[in-house]
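The complex is shown incomplete by one protein chain, all other protein chains being positioned as in the whole.
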Amino acid sequence: MRAAVVGVRMHTVGSIHGAAPLGENGARPLLRIDGLTKRFGGFAAVDHLSLDIHAGEFFALLGPSGCGKTTLLRLIAGFERPNAGRILLGGVDLAPVPPYRRPLNMMFQNYALFPHLTVADNVAFGLKQEGLAKADIAGRVSDMLALVKLEDFGARKPHELSGGQRQRVALARALVKRPRLLLLDEPLAALDKKLRDATRFELMELQRQLGMTFIIVTHDQSEAMIVADRIGVMDGGRLTQVGSPADIYERPASRWVADFIGDVNLFEGRVGDDRRSVEGTAAGRLVVAAPIDAAPRTPVWVAVRPERVWLTRDQPPAPENCLSGTIVEIGYLGDLSIYRIRIADGSRVTAAIANSGRAGERPPQQDEQVWLSFSAEAPVVLTR
Amino acid sequence: MMDAVPDTRKRSRAQKFLLALPYTWLLAFFLVPFLIVLKISFSQGAIALPPYTPLLHLGAGWRGIEEFLAGLSLDNYRRLGTDPLYVLSYVKSLEIAAFSTLLLLAVGYPIAYGIARTPRRLQAVLVVLVVLPFWTSFLIRIYAWMNILQHDGLLNRVLLAVHIVREPPVWLATDTAIYIGIVYSYLPFMVLPLYAVLEKLDQSLIEAAADLGCPRWKTFWLVTLPLSSPGVLAGVLLCFIPIVGEFVIPDLLGGSRAPMIGQTIWMEFFGNKDWPAAAAVAVVLVCLLVTPIVVFQHQAMRAAGRS
Partner (left out) sequence: MRRVTLFNVLAIVLGIAFLYLPIAILVIYSFNASRLVAVWGGWSTRWYTELAGDAAILDAAFISLRLAVVSASAATLLGVLAALALVRLGRFRGRLLFASMIYAPLVMPEVITGLSMLLLFVAVAVDRGFWTVAIAHTTMAMCFVTVIVQSRLIDFDLSLEEAAMDLGAPPLRTFLTVTLPLIAPAIAAAWMLAFALSLDDLVIASFTTGPAATTLPIRIYSEIRLGVKPEINAVCSIFIVVVGVAVLSASLLAKLTGARGTPARP
């Protein structure tokens, strides 16, 4: 039943509280984490963290090593006990529930396949614990192995499989129990690049097909951007921003997030009196399209993504948002090239230009004098 | 029971049971006996059953305890200090243990090093070969040497045949025979800890040293040897401490002219039936060995924790 209240997907710009109180259907979140804290000695691995995860979404916990994302996952799975806060799954407090009774499953980073059991026995392990009939178990196991394309591997032992195959067995073993929530701890980290790219899309398809809720932990930001419906960026045990990949990328909440996700140019300055410009930056006075939500004279940073920076040989007509410099480095990546330009104050600005190979155009060369410019819509003003 | 949480205050009943059984066993059959040895070392011999006095009669109440304490004395220890037989025995034991440990190191290190450098598949086979004799009886292996070292045994016959000597030398009942027996029996205890450390040695460190200009012997001295020191320490302790108290080898291969301390304890106990004296000798031996034992325990616990 659709809720009477229209559920609004709130843009969580600058929001560190991942609670979107109403999902798309106005339903209660599947997983609610409330003020969760986990300390190891004096060190808080997870620090008063709150987050809502909705049924059917593919959520990514993204952050550098040591930010607490794996600890958070283990808290949800039940392998660590929190010092404070609650975890509610479908409204039920998980605190008194031991890990072997939680209706969720985890796919371990090192796969944790039982070396003394065959692939089929590995996948069947969880079903055996549920006390199902042998015939039922066999049926579900073969269905699941077919789903992950390992039909003929049932009798093999884990050490006879390749890395990618073992990963699929681990996935099958976790999925066969049809958990309400699947936790994946860096599932693609051990695979080589080509396999990783292919498996990413397979995971997304699988999640959509089965209609399950996935929480994936990763340090690879492009992975998070590709697979996730929403991303929670973590640092130092806290969520710094939660939002869709586009939100995070286009409207980062802080310099840290802006720099962590992709590449970014940062210009430091003060809010102008008209609150539509930033003054005193290395690029002079910068004009922004949206009004700045800060008082004049406040110190801020202006973030501009490299792909929004235009590179021209002649000075652009508009006087704002442009500066000149010398190309000091060129990185050719095939589909695009990264240019590092030294500007007047000695700092570097990065521009990313697609190599569209327009006929007759000579690409910019090393040590060439160029003009950089960007539109007023390109920058994001950050107060943190 | 397999809780991943490190320092939880609640301990399930299963966990307590896990611990209680071996703990009480060791307390009862390892610690308590030691205390009894200590007590008896303060007692005096008696023609009685048991052959020592005083006995503690708990039923006699406080007076019984007083009488008991009055009967204790330091006589046994005084005898240890004054009678040269004992002092000589201790000294000889420490000497033999120290020298044979060095021999074991000299013989065992090349073997362990050699095995560690062979291809992996061969290593397992070689380790089994080195360890296999250890599984056959200790007694049997010493007996095997008795066969060889006899006056008309194989060694002398070979030496005579090759004309290295004119008269067959006497091997049995000498210190040399003891050394041969000790090195033979304890070799696996030296080789295995050394091998365990050497096979984990990062080959790239050796190559880095060579790349930086070290000749082979220098690389060994500056890189391999220091890095293998935990193995050396483990092997040395694993050999030295029990060798000090060895009985079978000096008894069968050595003479009784200058007995090692293990023989002394045996003689006092079974020969003279002087249990308190034997106990006192044992207590002093433990005191002598306390430092290396504690070092060994510390090493072992640290190694176990580090892995």
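As written, the chain order gives the labels A and B, with residue 1 at the start of each chain.
To be clear about the criterion, a contact is a pair of C-beta atoms (placed from the backbone, for glycine too) under 8 Å apart; a residue touches a chain by one contact, two chains touch by 3 or more.
Note that the structure is predicted; figures quoted are calculated from it, not measured.
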- line: Out of B:Leu72, B:Leu88, B:Val107 or B:Leu227, only one touches the absent chain, namely B:Val107
Task: Can you work out which residue in A:Leu31, A:Leu62, A:Met106 or A:Val349 touches the chain that's missing from view?
output: A:Met106
- prompt: Of the residues listed, B:Ile36, B:Leu74 or B:Val170, which one is in contact with the missing chain?
  reply: B:Ile36
Field: Options A:Leu36, A:Leu62 or A:Ala77, residue touching the unrepresented chain
entry: A:Ala77
Statement: Even though one chain is not shown, chain B touches it at residues 1-4, 6-7, 11, 14-15, 18-19, 21-23, 25-27, 29-34, 36-37, 40, 50, 107, 110-111, 113-115, 117-119, 124, 126, 128-130, 132-133, 135-141, 143-148, 150, 152-154, 157, 184, 187, 191, 203, 237-238, 241-242, 244-248, 251-252, 262, 265-266, 269-270, 275, 278-279, 282, 285-286, 289, 292-293, 296-297, 300-301, 304, 307
- prompt: If you put the missing chain back, which residues of chain A would it touch?
  reply: 77-79, 98-101, 105-106, 108, 110, 112-116, 125-126, 129-130, 157-163, 166, 173-174, 177
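Everything below uses one rule, namely that only the chains that are shown with their structure count from here on.
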- line: chain A to chain B, mean C-alpha position gap in Å, rounds to 59
